[in-house]
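As you look at this complex, bear in mind that one protein chain is not there, while each of the others sits in place.
And now, chain A:
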Amino acid sequence: MAAPTVNERAVAPGEGRTPVQTVTMVKALNMGLRAALERDPKVVVMGEDVGKLGGVFRVTDGLQKDFGEQRVLDTPLAESGIIGTAIGLAIRGFRPVCEIQFDGFVFPGFDQIVSQLAKLHFRSQGRIKVPVVVRIPFGGGIGAVEHHSESPESYFAHTAGLRVVACSNPVDAYWMIQQAVESDDPVIFFEPKRRYYEKAQLDTTATPDPLFASRVLRQGGSVTVACYGPMVKTCLEAATAAAEDGVELEVVDLRTLSPLDLGPVIDSVRRTGRLVLASEAPSESSVTAEIAARVQQECFYSLEAPVLRVTGFDTPYPPSKLEEEFLPDLDRVLHAVDRSLAF
């Protein structure tokens, strides 16, 4: 009998843990990975320093100790190797979950992701499934050196055959990582590293939302704000601030970047007539550009203002003393809201 999926069975077997607890996103991801490893013996976790160290962010803390070195692999230092061998393991029936240590280090593995991971199902006419998850801590705001603060999601969303998601809070992190493991398509899984230590109440007996669905987090009739990953918290704070001035923001957490689930955004924009998109990534040829194009097509007669974007600049990520200026913050979101309302 096939093991029950995360959607069918919320609590992993053999666990006596209390259903509701306060957890950080790191802990939630750790619990989600643990549940996935428990549920399916074909799940393997692999990456640099994920075993004994538990990952540089401790997301995989304790997993190697409990599941052994053949299920939690400290790999040699090579991202093309990590992704490429994960693909081979997947062809052999495993469900690898790869950790890329930081966003800027996915690029040595980019070829394997784009050329093989994304295309194998298509090339084999559906005969080969490659259920590989690539976890990538992404985004800035942690005062790091170069290559540790990037937002490369658009490269992946641009590639057919990959599914791309971003969690924004511990509860989603817990469920989404398990759902990603169960996806028969490869999933590039973005984790907002500057939100890793945010806490939330997690009920492990709850029924999760589907993985590839966006969600309205706050309702409001003035302006729609769509965002994902690290920007969700910023936009919710902006909504709180705007409410004090009588401006009601409707905040949508996109959650899935490919495929996009724009239904809730389009419904919302048809009511508000205004859309602000927020993302840390540069704006040029980005996920936010795609959304803007689609929304103007779907909502042309409802729009009262052009779709505005609050993003990182079209520059390399700057030295960290300048990241506060680079990263869209609450003020820049509100500034865009004001500009939208002024049209």
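Going forward, contacts are C-beta pairs under 8 Å (C-beta built on N, C-alpha and C of every residue); 3 or more make two chains touch, one makes a residue touch a chain; residues count from 1.
Simple rule for what comes next: contacts and distances are computed from a predicted model.
*Asks:* From the list "Pyruvate dehydrogenase E1 component alpha subunit", "Branched-chain amino acid ABC transporter permease", "Flavorubredoxin" or "Quinoprotein relay system zinc metallohydrolase 1", give the UniProt name belonging to the chain omitted from this structure.
*Replies:* "Pyruvate dehydrogenase E1 component alpha subunit"
*Asks:* Looking at the full complex, which residue from A:105, A:174, A:190 or A:212 touches the chain that isn't shown here?
*Replies:* A:105
*Asks:* On chain A, where is the contact patch with the chain that was removed from view?
*Replies:* Given the touch definition above, chain A has residues 48-49, 51-54, 56, 74-78, 80-81, 104-105, 107-108, 143-148, 284, 313-316, 318-323, 325-326, 331-332, 335 touching the missing chain.
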